[in-house]
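The complex appears here minus one protein chain, its other protein chains still in place.
So, chain A:
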Amino acid sequence: MSNTNSQLVRMDRRTALKAAGAGFVALGFASTAHASPEAAAEALAKLSGGAAAATSDKITISLPEIAENGATVPVGITVDSPMTAASYVKQIHVFAEGNPSPETITFNLTPTGTADVNTRIRLSKTQNVLVAAVMNDGSVLTNKKEVKVTIGGCGG
């Protein structure tokens, strides 16, 4: 963004107008390349093969309401599932809507133990954390939780 502006200053009017047009296109791409709720939703849609994933109470996300330090935000995810060979959670995906890249971590599970995982993630700003659970029958459940972040944790 700042690059485009500094280039504009050095150009004459005609090229500046052209560049402005191109700039809009570039910005459009930039916003899809960077994380946004749309990018996270897109990644989510890929999991469920385009079908709208059902928001489910079966997924419990434990996250602090306010994270003082975005560099390490503890997150716990529990999916209500018997975890038997007949019915288990295959994958748990975590997306951070506002991060430079929304994919955060994917857990691959097998029918053992409980579907209960804990980790620590980085959050760049106040945002929603999306969790999608892929079951062994291919169905996708999602849930999300908002976290307020005081100091962002993605560097830069």
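Following the convention adopted for this analysis, contacts are C-beta pairs under 8 Å (C-beta built on N, C-alpha and C of every residue); 3 or more make two chains touch, one makes a residue touch a chain; residues count from 1.
To be clear about the criterion, contacts and distances are computed from a predicted model.
A chain of this complex does not appear here, and its UniProt-recorded name among "ATP-dependent Lhr-like helicase", "NitT/TauT family transport system ATP-binding protein", "Methionine biosynthesis protein MetW" or "Thiosulfate oxidation carrier complex protein SoxZ" is "Thiosulfate oxidation carrier complex protein SoxZ". The residue from A:Ser62, A:Asn118 or A:Ser139 that touches the chain not shown here is A:Asn118. By the touch criterion stated above, the residues of chain A touching the omitted chain are 71-73, 83, 96, 99-110, 112-114, 116-123, 153-156.
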